[in-house]
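See structure below.
Shown here: the complex without one of its protein chains, the others still in place.
To keep things simple, chains are lettered A, B and C as they appear, and every chain counts its residues starting from 1.
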Amino acid sequence: MMTVTRLDVADARHLIEGAAARAATIGVPMCIAVTDESGQLVAFERMDGGKVTSITIAIDKAFTASAARKATHEYGEASQPGAPAYGIASAIGGRLMVIGGGLPVTVDGVVVGGIGVSSGTPAQDRDVAQTGIDFFLGQRSDGAA
Amino acid sequence: MMTVTRLDVADARHLIEGAAARAATIGVPMCIAVTDESGQLVAFERMDGGKVTSITIAIDKAFTASAARKATHEYGEASQPGAPAYGIASAIGGRLMVIGGGLPVTVDGVVVGGIGVSSGTPAQDRDVAQTGIDFFLGQRSDGAA
Amino acid sequence: MMTVTRLDVADARHLIEGAAARAATIGVPMCIAVTDESGQLVAFERMDGGKVTSITIAIDKAFTASAARKATHEYGEASQPGAPAYGIASAIGGRLMVIGGGLPVTVDGVVVGGIGVSSGTPAQDRDVAQTGIDFFLGQRSDGAA
Partner (left out) sequence: MMTVTRLDVADARHLIEGAAARAATIGVPMCIAVTDESGQLVAFERMDGGKVTSITIAIDKAFTASAARKATHEYGEASQPGAPAYGIASAIGGRLMVIGGGLPVTVDGVVVGGIGVSSGTPAQDRDVAQTGIDFFLGQRSDGAA
């Protein structure tokens, strides 16, 4: 038997809250998804004005980042023509995302879930996802203090 | 040209808050999804302990209820053997849900979205979905008062 | 954060070993799948002569039983015409199985995974799945002794 640690819904809300605040600051309404360590959806919000295509993309970015324990932009680099993971973008029915905006959420060195953001440029999506993680980790520190 | 009225993310949060409170009261952690009038996901939460199978089922119940403007349990009756909509359960790749727990959200006589709930019995799912709608409508009245 | 307990690959081998021995005894080569508590595949074997259609069916029975925490034959009863879950068989792209042969694996009152068996009659599949669970639990007792 194995024991695993994963995000709960309260954690997911913090991740979304931090990400949404950053998205509002840069003026780009986003779709934000949070998955557990197995890649299964825990929470999702489409901010008013978030793109419909981004619903699935955000969910799949979070799925990829958590279930593969790797940031989606890293897959972007690894899957360029000539690079080792070339062609992985169409794996798992196209759910394996190689575009920036999906980040694993790591606590105490273990991946406990993922966050996926979509509607802006990949750089904006990644920035918003990272800000969500920073806010979440800050809340945890506060709670632990 | 047309103008449509639909739920925004603040509305979706009220729907989920009301539904989750009811789910907690009856002691059944649920997956709760809210879609807009086009059937597209606005917000989702899997309460701690909600079933993994219910992620998709809740989203598809909300999709069905909003996009078809019909409660999923009504499709259940209409799709029994010999009834007019027999066989519709496998339509749209199986996304057309005929099990109770998906309800359209109606404001001023117009369907503006849907809520889908899954993890309990269909009767529990439906009860939780309806409580979410009642809470949402109550918040609107309070705001208007 | 949440902590969950799930089957590891050694557990999965015991489940398959016990199920395969029973399948051999009754003379029906089977496909046998084991999933973790999130419904994700841990191990699979197609015994020599197991049916090709049963590969997916066994995997999906295990997925359903673990992720919905419910035996697939119980869904069979609940999804008959007129029953509350009528129509659920086509949910999740048809992955929600309502045919006997998928059982949750429960340890200390918690569902830690599932086993799915296919190639015989549903009654045979269920018998083989249950024998796999009994063997697994027996191995655990021996280990604990």
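Points worth noting:
Operating definition for what follows: a contact is a pair of C-beta atoms (placed from the backbone, for glycine too) under 8 Å apart; a residue touches a chain by one contact, two chains touch by 3 or more.
For clarity, every value in this text was computed on a predicted model and none was experimentally measured.
Looking at the complex as a whole, the chain kept out of the display touches A, C.
Interface note: of A:Val28, A:Ala67, A:Ile99 or A:Val128, the residue touching the hidden chain in the full complex is A:Ala67. Residue-wise, the contact with the chain that is not shown comes from A:Gly39, picked out of A:Gly39, A:Gly116 or A:Gly132. Mapped onto chain C, the footprint of the missing chain covers residues 8-9, 12, 40-48, 52, 55. Even with one chain removed from view, chain A keeps its contact list with that chain: residues 2, 38-39, 63-64, 67-69, 81-82, 84-94, 96.
Note that only the chains that are shown with their structure count from here on.
One simple way to say how far apart two chains are is to compare their mean CA positions; for chain B and chain C this gives 30 Å.
Of all residues in chain B, those touching 2 or more other chains are 48, 52, listed in ascending order.
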